[in-house]
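Of the protein chains in this complex, one is absent; all others appear in place.
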Amino acid sequence: MTFDTRSRGVYAIATTPFFDDGSIDFGSIDRLTDFYVESGCTGITILGIMGEAPKLEPDESRAIVRRVVSRAAVPVIVGVSAPGFAAMRSLARESMEIGAAGVMIAPPPALRTDDQIVNYFAGAVEAVGEDVPWVLQDYPLTLTVVMTPGVIARIMSDHPSCQMLKHEDWPGLEKVSKLRAMQKAGTLRDFSILCGNGGLFLDFEPERGADGAMTGYGFPDMLCELVDLFAAGRRDEAHDLFDAHLPLIRYEQQLGIGLAIRKHVLKRRGVLSSDAQRKPAQLLSATAKAEVDYLLARIARYDRRAAV
Amino acid sequence: MTFDTRSRGVYAIATTPFFDDGSIDFGSIDRLTDFYVESGCTGITILGIMGEAPKLEPDESRAIVRRVVSRAAVPVIVGVSAPGFAAMRSLARESMEIGAAGVMIAPPPALRTDDQIVNYFAGAVEAVGEDVPWVLQDYPLTLTVVMTPGVIARIMSDHPSCQMLKHEDWPGLEKVSKLRAMQKAGTLRDFSILCGNGGLFLDFEPERGADGAMTGYGFPDMLCELVDLFAAGRRDEAHDLFDAHLPLIRYEQQLGIGLAIRKHVLKRRGVLSSDAQRKPAQLLSATAKAEVDYLLARIARYDRRAAV
Amino acid sequence: MTFDTRSRGVYAIATTPFFDDGSIDFGSIDRLTDFYVESGCTGITILGIMGEAPKLEPDESRAIVRRVVSRAAVPVIVGVSAPGFAAMRSLARESMEIGAAGVMIAPPPALRTDDQIVNYFAGAVEAVGEDVPWVLQDYPLTLTVVMTPGVIARIMSDHPSCQMLKHEDWPGLEKVSKLRAMQKAGTLRDFSILCGNGGLFLDFEPERGADGAMTGYGFPDMLCELVDLFAAGRRDEAHDLFDAHLPLIRYEQQLGIGLAIRKHVLKRRGVLSSDAQRKPAQLLSATAKAEVDYLLARIARYDRRAAV
Partner (left out) sequence: MTFDTRSRGVYAIATTPFFDDGSIDFGSIDRLTDFYVESGCTGITILGIMGEAPKLEPDESRAIVRRVVSRAAVPVIVGVSAPGFAAMRSLARESMEIGAAGVMIAPPPALRTDDQIVNYFAGAVEAVGEDVPWVLQDYPLTLTVVMTPGVIARIMSDHPSCQMLKHEDWPGLEKVSKLRAMQKAGTLRDFSILCGNGGLFLDFEPERGADGAMTGYGFPDMLCELVDLFAAGRRDEAHDLFDAHLPLIRYEQQLGIGLAIRKHVLKRRGVLSSDAQRKPAQLLSATAKAEVDYLLARIARYDRRAAV
């Protein structure tokens, strides 16, 4: 159960639990960590885009890393994307000293050309150190940076310390196929591919060559089961399970309020004590909460985990 | 069955059929027109973003308007968005002379401030003429222009000729609720709201206040049935139907290749003789086609219309 | 005096003259055409971004091409950038039949990756025909598309019909040097480089390797003189002339109102009968006009051409 180019399964994108007054809820962090491990997750990613990282003081970020690393029996990845390399480096180095398995780096939105993207990651790797294993995050919908398979290949070739691609391009199925074809042809080295985008295409990504998922959908136990079903070649069963959850997966995949939905579900499942976010936050209306609860009830007809 | 502020139901976003050699397939246009009407659509929108309009010569655009208008028993809306008001005006005026019921106008991507957006539509309405009924298209995901409910209210207040909002903001459920609340409070005049985004949230939009859908999903008959079920208050049945189709609705909702999927489905259903697009086009891989066909087969277990 | 990879000097970016009622002022087109030729311009570019092309009906565009081509004793380039290849092709083919020397093509703002840019121009060249000589426009400030020297090299290598780069990247001096170094090293074929950006860096671009300018500053006669001074190695004199005009060059280089300033100056110089623009237009305030006139008066102390 290590973080390397052969990592498989589900890495949970962890939310950061807060009390209603905005202070960090370490008790919920513990429960959440246990919940992910007991759900079968093979890794946990903290302080990512959905982890409200920019709302945390540096000391708070370190405290959260320490708490999760000390408790989790699986590799912990720390999101270290930052507007400057100084903050990226210090969080990365400190996280590794604390015991994190690696870090995740996303490109800043201003990058445009292929060379700009490749050069940025060269700078980032120099900043965090070539000895730090890391995940390349490819998320154009939010970051507006589009990386072709060729650009990803250049980054992977330049940096042996990169272990994994967090793939959440959209549309992105052909990109997974293309990268795997390049590897099969021997023109690209091996690395793990875990898919994000809230799991919205996880009914086809494993067959395209993905090793699993890295996302924060409120049912990581279902995601693990789904990846196992595909690994076992039980395609129709996998789709049955996926389709039962798709209405909620789709509903959660709304930029801005997605995090509120995710925290609401985790609270309903008894993992978080509060669904509070730090400001600025987009909150769920009463109508939206009722819609989520209706979807949960519908899922529960097929999957009892949703009977909350 | 008129196009006005009380329009309801499903307006089909029509694809433009081509032969494999790139010439316009008027036979398929006729079949597609009939198919939409027989499916229960209350309107047809042509030459929109999914209608490959920029790939058409002006003469071709007029010929298509003429063909559809002369055949359809329902109102026909013509997309007239253009980088300049000259082209917008001439297509709008000619379409109305031919017999179109109205036009649809989207904001150009460069607009930023609220005032820029409001002023743009003032110029557009002056260009096409205040006598031309029109649809305001609100589609930030592709157009990058974000219109608040307040901006929409200003546009609606300034221009009585606007009959309808094509709502495809994302996330967008709260926006529908907000606009309807403003109307209920008497601070906003009435207009029709039909939702786009490929129908991805059509399981909740009617309850939020939408009058139906304006989208091009390959099963307009299903969309019509869905809207009718909601109108009849048969919520659970509506969700059952929607959920059966959601895997394909979601799959089709991939920017760039969505049109290829849509044409493939319409060809499989026997409506189009070819799924050809004019260049530039993104094509479906064999794997993608097989995935679509697998999804069709799964839908067909619940809805025989998908047994193609 | 042909349009090819060895073109030098100044290609004027022509405005499109209108009467106050918005109709095309063909008399002013004739005067403007004569003015450019008499100023020493080696070419004229019409229907570009500053030519209000999107505000013209297709028939109007053809009429303007015909008028300028029939009168000018120098090569005429026609801007054919369009949201779709159909309109681009028809305007390009018709312009060439009328007698244009070539066309100019800019990338659409949505392009992001290097491959997307390269593929776009492949499609554009296929659309207009490989026999049509063309200018590649590189203008990131307005178009948001950033082309590295490597991308430009790929496009030039793929398309022998491209004769010229209209260079208006910003900052861009190093890019000119880099492209010329690649050509000197034999890794890039020859092509002409004319610089835009209103001439804002024309005091250094010739020494970096540019062949001249393609811009619409209201003193094309000065631009021609400037390029000649550099060609004659009279550097200090060139800078003296440039610096006298720089306050106005800089003032004109304001996105949005730059065209209004340019038309105002051309009217003051007696070339245009009106400074009218078609809508949507940004107009000069009385204060702004007074500022321009003050700058003209200051230039006139050194250059009598500005004594208008």
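As written, the chains take the letters A, B and C, and residue 1 is the first residue of each chain.
Here, contacts are C-beta pairs under 8 Å (C-beta built on N, C-alpha and C of every residue); 3 or more make two chains touch, one makes a residue touch a chain.
Not measured: the values here are computed from a predicted model.
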item: Candidates A:13, A:29, A:53 or A:288 - the one touching the absent chain; value: A:53
item: Sole residue of A:83, A:160 or A:270 that reaches the chain not shown, by the stated touch rule; value: A:83
item: Contact residue for the chain not shown (choose from C:5, C:119, C:254 or C:274); value: C:254
item: Residue in contact with the excluded chain [from B:115, B:190 or B:236]; value: B:115
item: For chain B, residues in touch with the removed chain; value: 112-116, 146-148, 150-151
item: Touching residues (missing chain, whole complex) on chain A; value: 53-58, 60, 82-87, 90, 109-110, 119-120, 123, 126-127, 278-280
item: Contact set of chain C toward the excluded chain (per top definition); value: 170-171, 173-174, 177, 200, 203-204, 208, 239, 242-243, 246-247, 250, 254-257, 285, 287-288, 291, 298
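Following the convention adopted for this analysis, only the chains that are shown with their structure count from here on.
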item: Most remote chain, CA-based centroid, reference being chain C; value: A
item: Chain C against chain A, contact positions shared by both copies (same if over half, else different); value: same
item: Geometric centre distance via CA averages, chain C-chain B, whole Å; value: 39
item: Mean-CA-position distance for chain C and chain A (Å); value: 48
item: Multi-chain contact residues (two or more partners), chain A; value: none
